[in-house]
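First, the structure itself, so that you have it in front of you.
Note that one protein chain is taken out, while the other chains of the complex remain in position.
Here is chain A:
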Amino acid sequence: MTTTFRILMGATALCTSAGLAAAQDVTLTVATVNNGDMIRMQGLTGEFEAAHPGIKIEWVTLEENVLREKVTTDIATNGGQYDVMTIGTYEVPIWGGQDWLKPLEMSAEYDVDDLLPAIREALSVDGTLYAAPFYGESAMVMYRTDLMEAAGLEMPEEPTWDFIRQAAEAMHDPDNGVYGICLRGKAGWGENMALLTSMANSFGGKWFDAEWVPQFDQPAWNAAMSYYVDVMGNYGPPGASTNGFNENLALFQTGKCGMWYDATVAAGFVTDPDDSTVADKVGFAQAPSAEGGQKANWLWAWSLAIPASSENPEAAQTFIEWATSKGYTELVAEKEGWLAVPPGTRTSLYENPEYTEVAPFAEMTLAAINSANPGSPTVDEVPYVGAQYVAIPEFQGIATTIGQLFSAAVTGQTSVEEALTAAQATATREMRRAGYPK
């Protein structure tokens, strides 16, 4: 065979395959949240497209609440605008149970058993996986090691709420711009209500009893709320009732908080020397517990799922397997370092010395995720799942209203008792309207 002929043959083969690829071109519309890890995924689109010729990705990247509104409208009306949706552990049990999502059957190479058990359980309905975790989080206490030392205290690995109060009091120094503790106060089901639901769980409280009767009139909620209003008022930053995750993050990063109890994903931000002025002075501890209760419970995973209305489910599955694989983790590590990999989804990541070496919070994060138990989040038996939320469609609306009532209690507009009475009335009315018990 002459060289010319070989080149010609090669060129023909190339043209044919290019022609084939063009004929099969599939465009996937992927809806995702604009958190840092997802932006990174968007940046790696080229890598995916190069490895999977014939699949193109169009991104719809939006802020969490806007995205939720859009994908919920789309899935509830069978709109078919998206092939892959980024949803949380709150949506998966509801949507999966409605058959709005396609069940995921992962290849052997994907190693589905490597997923952290708590996360996998939260993303399954009756044992069927409906979404693949992109990154997972629980909650933990972040604190300033230097201030703690100056206060002459030592943070235990598993603190109690009493210790947190004591430490907050000792570190509180408003004259020098340091506040004992920063907690979420901004009203919203994903803001203050996530924190308060998890706190109430730890005080032995719950949202509903087995008959779906709201429990805000019970002593456990009163104990949790009184504690919360007390520490926020006495040792919190000014205007604490309007602080959400981002505001507290900014406060902590600029050295204004002694302690901060929030999502584990914050650990990566507060230890990043580029953004944080206290990067080398941060310690971590498990979620606090109360006497007679348990550890505060928190579990969330941003996950990728295929709506039943997608016209390209095979290509969508290919993309999801890629984005949540071990290979993706390695790709990110290679491009941007191990600190940048999406955390909290796979056991193998926490067994990888390259990761644990650079991430001082890895062990704590893993322990927090493993100890979260959204399947039975409370001391008593409850008819719902969800740690810092209740996975029923009505929760968003009810919790938003109650979040405002509780936020008002922080500002002192109402007393704890008044807020809880109003919350009980709201929840009772809304649940009756929604037809519970079902």
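Here are a few things to note about the model shown:
Following the convention adopted for this analysis, contacts are C-beta pairs under 8 Å (C-beta built on N, C-alpha and C of every residue); 3 or more make two chains touch, one makes a residue touch a chain; residues count from 1.
Rule of thumb we're sticking to: contacts and distances are computed from a predicted model.
Protein name for the hidden chain, per its UniProt entry and selected from "Carbohydrate ABC transporter permease", "Paraquat-inducible protein A", "Aromatic ring-hydroxylating dioxygenase subunit alpha" or "MerR family transcriptional regulator": "Carbohydrate ABC transporter permease". Here the missing chain is touched by one residue of A:249, A:282, A:296 or A:332, and it is A:249.
Annotation: of A:69, A:99, A:149 or A:417, A:69 touches the absent chain (contact as defined above). By the touch definition given at the top, chain A reaches the unshown chain through residues 29, 31, 33-36, 39, 42-43, 58-66, 69-70, 73, 76-82, 244-246, 249-250, 253-254, 256, 265, 269, 274-275.
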